[in-house]
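A single protein chain has been omitted; all remaining protein chains appear in their positions.
Our next item is subunit A:
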Amino acid sequence: MNHKRPVNLDISTIKLPVTAKVSILHRVSGVILVAAVAVLMWMLDTSLESAEGFASISEIFSSTPAKLLLWACLAALAYHLVAGLRHLLMDMGIGESLEGGKRGAVLVFVIALVLIVLAGVWVW
């Protein structure tokens, strides 16, 4: 093997195909979700404390910045879940071909987008 052959591992110079975009966003949304868990657990804690605590959650999430924060958490969750289900389907041998992979990736974007819009409708 020729060890001097040129190798380009600089990902920033490579045009990402749709499958790679789905993959990197799966990672980004996963990292965001670690922080989102803290927000969701705080909501669970406060809502279970007392009836006042439960009411204070809807009170706090009536302001726009809080709504945006919650929407971001739900958006990350929706995207990560849909992209994760694609992995499980591919583990079962569904959508494993190059064409199937691309179609699955586009489907992930479409389904996640619909869910993110629905989450926005729910929050507002």
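The criterion applied here is as follows: contacts are C-beta pairs under 8 Å (C-beta built on N, C-alpha and C of every residue); 3 or more make two chains touch, one makes a residue touch a chain; residues count from 1.
Rule of thumb we're sticking to: contacts and distances are computed from a predicted model.
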Report the protein name recorded by UniProt for the chain absent from the figure; options are "Succinate dehydrogenase hydrophobic membrane anchor subunit", "Monovalent cation/H+ antiporter subunit A", "tRNA 2-thiouridine synthesizing protein B" or "C-type cytochrome". "Succinate dehydrogenase hydrophobic membrane anchor subunit"
Note that subunit A touches the absent chain at residues 9, 27, 30-31, 33-34, 37-38, 41, 44-45, 47-48, 50-51, 54-55, 77, 81, 84-85, 87-88, 91
